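The complex is shown incomplete by one protein chain, all other protein chains being positioned as in the whole.
Every chain is named by a letter (A, B and C) in the order it is written, and numbering of its residues begins at 1.
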Amino acid sequence: MIAVLKPNVSEDQKKHLIDWLSAQNIDVHVSEGHEYTVLGLIGDTSRLDMDLIASLDIVDSVKRVAEAFKQCSRKFHPDDSIIDVGDVKIGGGNFAMIAGPCSVETHDQIIEVAKAVKASGATLLRGGAFKPRTSPYDFQGLKADGIELLLEAKKATGMPIVTEIMNASHLPLFEEVDVIQVGARNMQNFELLKELGRTNKTILLKRGLANTLKELLMSAEYIMAGGNSNIILCERGIRTFETYTRNTLDLSAVPMLHELTHLPVVIDPSHATGQSRLVEPMAAAAAACGADGLMIEVHNDPMNALCDGAQSLTPAQFDAVAKKVMKIRACLGE
Amino acid sequence: MIAVLKPNVSEDQKKHLIDWLSAQNIDVHVSEGHEYTVLGLIGDTSRLDMDLIASLDIVDSVKRVAEAFKQCSRKFHPDDSIIDVGDVKIGGGNFAMIAGPCSVETHDQIIEVAKAVKASGATLLRGGAFKPRTSPYDFQGLKADGIELLLEAKKATGMPIVTEIMNASHLPLFEEVDVIQVGARNMQNFELLKELGRTNKTILLKRGLANTLKELLMSAEYIMAGGNSNIILCERGIRTFETYTRNTLDLSAVPMLHELTHLPVVIDPSHATGQSRLVEPMAAAAAACGADGLMIEVHNDPMNALCDGAQSLTPAQFDAVAKKVMKIRACLGE
Amino acid sequence: MIAVLKPNVSEDQKKHLIDWLSAQNIDVHVSEGHEYTVLGLIGDTSRLDMDLIASLDIVDSVKRVAEAFKQCSRKFHPDDSIIDVGDVKIGGGNFAMIAGPCSVETHDQIIEVAKAVKASGATLLRGGAFKPRTSPYDFQGLKADGIELLLEAKKATGMPIVTEIMNASHLPLFEEVDVIQVGARNMQNFELLKELGRTNKTILLKRGLANTLKELLMSAEYIMAGGNSNIILCERGIRTFETYTRNTLDLSAVPMLHELTHLPVVIDPSHATGQSRLVEPMAAAAAACGADGLMIEVHNDPMNALCDGAQSLTPAQFDAVAKKVMKIRACLGE
Partner (left out) sequence: MIAVLKPNVSEDQKKHLIDWLSAQNIDVHVSEGHEYTVLGLIGDTSRLDMDLIASLDIVDSVKRVAEAFKQCSRKFHPDDSIIDVGDVKIGGGNFAMIAGPCSVETHDQIIEVAKAVKASGATLLRGGAFKPRTSPYDFQGLKADGIELLLEAKKATGMPIVTEIMNASHLPLFEEVDVIQVGARNMQNFELLKELGRTNKTILLKRGLANTLKELLMSAEYIMAGGNSNIILCERGIRTFETYTRNTLDLSAVPMLHELTHLPVVIDPSHATGQSRLVEPMAAAAAACGADGLMIEVHNDPMNALCDGAQSLTPAQFDAVAKKVMKIRACLGE
């Protein structure tokens, strides 16, 4: 950490701060410039309150040099992580096509959608059993029964399944689930992240609606700090002032995250835009900028979906999207 | 709900939609205008997917008439709710002055701060035992021991205590806690809200960093739907593009929420601004625009606080803030 | 426009409002529902203050049915507009590759860059002569001399030129300029837009940092209302809370604008991200989601550029980007 002192700071004031830092086991390397003094702070600065030091009368500003995330940083792991989910690989050139309905509704629905998306090239099946809804009066998912139905679809098609967890106490129900999703609203539910860090499940971690990439990586770090490195990051749109789309899909997160971390990054264009018409162009764009996968809502009957029908593709529409995405990946030689 | 159809929709298309709505148990009242047709949808429209209907080819736009929140709406409860916490009342003209350290650290610290803030007029003592931190490597709070220390401070001063919960499984530890705080990051942790709805504890519900007032009210509705109406809302700054302040304090939330709901609204200027120098002017502003209380961080030794020292006031600074706030309230006759 | 009245509005209150509307030459079509009354407002509602009506005690909410933009709406012009700039066509399947330095600096610089980008496939040359800078102490561009140098580059290469205007009084200097750019900060400089509406120049209109797509279209409407339909829209990143990138590139604006308007849409990945490393992936993504062109900063010596060197590509890097973009367009059959 570096602290820049204001001009005209007295030697006494400077000494007082350096003594206080020493008491925190921080060594200080002083560099006197013409107008300002720079203190290099050496030691375990992760426990120092950067804002506190910045707020001191004699301090102009403070800057962290080391990044706050470590295990998920590409600096500590230069190669792409490749995540194994059953026979499916994700990252390092392996593209994940995750598709399925927002909510699992019936046996026939999930089997029909699963077979259709598999035929179009999907490699993982998604479906919501526990649903986070803004209103307590909205459909909250089939819960344990939903997971049962997903497992039946897995048996019928051989596809690994992805489904969301909302409460660590539900973990026993997820024993046969292949990828556990942490939704945007729970990205900073640190208690849940800690519990997932103690499992060896693959975690699909969605970026929160108003969370920075740094915060997303810090949440991944929570899981890794617990010993679990099987993490897939997912960008699903951030909250901005624009109202034509539900959220604003931040595609520059793909190359930016690839620079910062070795973890794979998938894109969810369905939730990001909230409109099925925009899924195809945004899926194509995601493939073109190097995403490691896509997560797309598909429903056999969007008009009668219990949840998020407006953003669901029909199986035929998904087939067209999948074809376009594969074409782009082939042409880019990826 | 109202659906506006596009011009030139055929009778067949119109009939098809009305039939589909009828199948969902929705009555439709058709009003033909010169250029457009308006459908009034009557029945339990809360289960209809508004976005789906809006996405239909023949529909121009859709609008909810009824608000999604019910129990917390002022329409259903015109008088201010007054929340009782021990001998302290909050709302309906009763002002809550909640003060204390970000984190509980030691017996002496919490007792010293508690006595000091009580002497300055604080009516509730706050202190963090479980701390949500962005980094897994930061201090996570004293946990159960922190609650023990708070209870000692309660015993020593008679002040009811406010502390944050991060996991429903910790509820047994909160049995003697007077007010359970739900932090900004957990505002849409619906599983936690449901559990709290089953208790009769007073809940201090903080607005999420990027959550609308409507979403805040829907989260309050989750707690009320479970049977618990003892809720205090808290605005603590929202995320914007401005970087001089940590967040942007949205004070217009005070009169706006007073219009929408009967629940009391308190302001946390410490977290909103992240800078102790801004706490006094923002606390004064909150009192002037009708807030039902304040929640302010106070530490006996901000330089050595384990958490958020930059935004903590010393007891002497808090005393000045409290005096100014009382002066404003007195002059406004509140 | 539709106004929804609150339940329990008296006949007198209703009559009072209808009379007031009639006095504004608005016919009212009343539709009584079970709980609410819907007023259909017919006539020239564009002069009605929607917020005012919404603020009336008896009104629940108000909704515009007709869009506020007309001439730029796809409803009024279903086919793509194709803009002619010299021999270059833009829109309707014609892709514009606009490249060049942020600022024009010297004769040699602009000629060298122009020849290089032309060789790589650029169809228009961009270069700043008048530069909007946040600080009055920053380099403000070569002004009239910069335009002279651009015209020399045009002569040397045959490429039409694009350059920014900041003041309508400079218009005489732009007589031989092919495309006049309106920068993000001037998107709502309505006086400038009106002046440009009186010319027959092609206008490249950049979306403001915090402007909605609707506002962008209303600004295009200002130019069209004056009689000039030669408009190219440009998305160049919006302001959000994320700090790793300078702005957040909103690529869903491409398909969304294509739905709303017939005007072509180009993407500026250089300003959006502020980092040259992110230009290639974002340019590829823009091509994949159907953008009608790209606007990319290229400098022969980014280290010594007088402006925005951090986001400029070298000619060799631009060549790689152009090749990738053409590959994607070819594979998509566009």
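Methods note: a contact is a pair of C-beta atoms (placed from the backbone, for glycine too) under 8 Å apart; a residue touches a chain by one contact, two chains touch by 3 or more.
What you are looking at is a predicted structure, and each value in this text was computed from that prediction instead of being measured.
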item	value
Selected from C:L41, C:L205 or C:M218 as touching the chain missing from the view	C:M218
Sole contact to the chain not displayed, among C:Q181, C:T261, C:S276 or C:N300	C:S276
Among B:L124, B:L249 or B:V266, the residue in touch with the chain that has been omitted	B:L249
Hidden partner chain, residues of chain C it touches	20, 46-47, 49, 51-52, 54-55, 68-69, 132-139, 166-169, 185-186, 188-191, 194, 208-210, 215, 218, 221-222, 225-226, 239, 246, 274-277, 302-303, 305, 307-311
Missing-chain contacts mapped onto chain B	210, 212-214, 238, 240-245, 248-252, 254-256, 259-260, 272-273, 277-278, 281-282, 284-290, 324, 327-328, 330-332
Residues in chain A touching the chain absent from view	2, 4, 29, 31, 33-36, 38, 40, 42, 60-61, 63, 65, 210, 239-241, 243
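Going forward, only the chains that are shown with their structure count from here on.
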item	value
Averaged-CA centre spacing for the pair chain C and chain B, given as whole angstrom	38
Chain A and chain C: spacing of chain centres that average the CA atoms, whole Å	31
Centre-to-centre distance between chain B and chain A (centres being mean Cα positions), rounded to whole Å	26
Numbers and ranges of chain C residues touching at least 2 other chains	210, 240-241, 243
